[in-house]
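Removed from the display is one protein chain of the complex; every other protein chain stays in position.
Coming up: subunit A.
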């Protein structure tokens, strides 16, 4: 039998939809894993290897998942929610390819446990554009050829968007220092710095 790309995507989406429904039905008590407010004895926690029901708020939409506590936010985004924009590079917090915003601040999704992200507003590269209108940082990266091979790009752009709200000095050197957690192997750095400086100089109050 031949499986077309369209069949494959349809099947994958159907499976994902079924899993999501299952997760929502299983979610009896969203705060089940909290201790402190109620006696420990009544606070169920996942046993090792079991899954926990969680809700992740990603790009403004709630996603109900039954998830292994070991799953990182990066894995949940890519493998469970189907948002593959955030990239897995080193998986140890050293390359920045997995950078997302949590409540507006840039963090590394590879060192964040998914179960610890409930109640936070997560923004990924998929959440930047408004319909067909690119975020000014996305547009600037395009205009300056800061995309290059593209693998580090989502992390670079998310980091750059996070940078806009931080106390970073005006010079190119300040941008380089504050983008140092994002590693690019194909050498797009000068173009990336130029793109970021364009957006900063335009003084856009770009929505995040």
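Keep in mind that, in the parts below, contacts are C-beta pairs under 8 Å (C-beta built on N, C-alpha and C of every residue); 3 or more make two chains touch, one makes a residue touch a chain; residues count from 1.
Simple rule for what comes next: contacts and distances are computed from a predicted model.
With the options "Ribose transport system permease protein", "FAD-binding molybdopterin dehydrogenase", "Alpha-E domain-containing protein" or "Hydrogenase-4 component E" in hand, the undepicted chain maps to the protein name "FAD-binding molybdopterin dehydrogenase" (source: UniProt). Per the touch definition above, the residue from A:77, A:107, A:157 or A:195 contacting the chain not shown is A:107.
The missing chain, though absent from the display, is touched by one residue of A:99, A:124 or A:153; that residue is A:99.
Contacts to the hidden chain, counted on subunit A, fall at residues 33-37, 40, 43, 45-50, 52, 68-70, 72, 91-93, 96, 99, 105-108, 111-113, 115-116, 159, 162-163, 166-167, 176-178, 180-182.
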